[in-house]
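The complex appears here minus one protein chain, its other protein chains still in place.
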Amino acid sequence: MTPVLTMVIDDSRAMRLILKRIVAQLGFDVVESANGKEAMDYLAGILEAGDDSKLPGLALVDWNMPEMNGLEFVTAVRADQRLRNMTLMMVTTESEQSQIVRALASGAHEYVIKPFTPDAIIDKLTLLGLVPNGVAV
Amino acid sequence: MSLTAQEFAFISGLVRRDAAIVLETGKEYLVEARLLPLARALGVPTVSEFVNYAQRKPEPETHRRIVDALTTNETSFFRDGEPFNQLVTMVLPDLVARRAANRTLKVWSAACSSGQEPYTLAIVLQDALPAGWSFDIIATDISSEMLERAEAGQYSQLEVNRGLPATLLVRHFERTGASWKVSPALRKAVTFKRLNLAAPLPAMGPFDIVFIRNVLIYFDVQTKRSVLQRVASTLRPDGWLFLGSAETTIGIDDRFERVVAGRTSAYRLRSAPKTVPANAVGKG
Partner (left out) sequence: MTANPTENDLRVIAEQVWSSYLDVDGSKPLLPVPAAKVVVDVTGSVSVTGAWRGHVLVGCSDGASRNAAAALLGIELDEVTDDDVADALGELANIIGGNVKSLLPEPCALSLPHVHVEGEAGRYPASTEVCKLNGTWLEESVTVSVLESTADFAEASAT
């Protein structure tokens, strides 16, 4: 199983820790950002350096964050051809049907509503093909 | 009031035997919390009394509910994933070819519990069958309480977070307050009926697909045999059977033969005409 470099983007330190713990159990390395802008700056840095192998394969993105929110981040990533291999999963309190539709229409691949159990995240990652057969937690 | 050591030992013995899960002492709180809904459903005021009842009247159904309530692998949409993938990639193309004349499929979801399995089947069939095809699903369970829940088709946020792709959530469910309700179109496609698998069946089927997952393990070998025999009698000669991921008909009923289906297995009657689609060959 190939470990996937994962970005965890959330303005809440508590939530970043929770997500990091879940993803680390799968053997993935984690890069944290507190908002969409920090995350975009990180990606820009990697693209400039020219080493595509260092690009994250997965991003867990909150919606409501200062500077650049999750929807804006998803839109920006999907507009950039060089980042087309990034899987984008929103993890957010926004739970209205219309919000989920908006996120998917903007290019998010998956959507998890808070509160979530670790199984919910792992289930979705399995659906996305990032975890073969699911992993016993 | 609280569980006695003997009652706790009964429960942990049951769970260890049926689900290979170890409940050490100190987990009495867990047992109390998880079994309280079951006790209430039975109209029994305390978990202690409920456990006593389960001991005095040992029934596979009650044991199953107990083990279900205590294991973390509860029923969910698209449970285990792969069987539903194989339904789409292997089973439906096969059936669509064979049923071209009538363009309709009949499906049975046995031991449907709170309904996630039949609704998952409905979602898969709705999205994967070609235009002009119809289907109907019979979903059965021995518990009227479960059937009521299933028929309502309403699930909590935590329940829809599990196993259900977000695109399917917004396509097939509607938000109602803090819960999500299965769309009317999908609910129409599923009929719920009370049924005891361990007893003779009413006239049913014939079915093209039968899902009977994670319930046979709670029966003894003899009952397993009679259940499979009854199921076989409702299955079309070239129909498909799916069991739970840890289950098999091998050694119980040689009426069925195993077909490799990706990372899981499906079963057909031995008399079925052979069709081995390319993608089922060579996978282990």
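Per-chain numbering from 1; labels A and B assigned in written order.
Methods note: a contact is a pair of C-beta atoms (placed from the backbone, for glycine too) under 8 Å apart; a residue touches a chain by one contact, two chains touch by 3 or more.
Just so you know, these numbers come straight off a predicted model, no measurement behind them.
With the whole complex as reference, residues 11-15, 17-18, 21, 64, 66, 92-96, 98, 114-117 of chain A touch the missing chain.
Counting over the whole complex, chain B has residues 27, 29-30, 33-34, 156-158, 175, 177-178 touching the chain that is not drawn.
The rule is short, and it goes like this: only the chains that are shown with their structure count from here on.
If you check the complex, the residues on chain B that touch chain A are 72, 76, 78, 81, 157-158, 160-163, 165-167, 169-170, 174-175, 263. Within the complex, the chain A residues that touch chain B are 95-97, 100-101, 103-104, 108, 110-113, 115-117, 119-120, 123-124, 126-127, 133-134.
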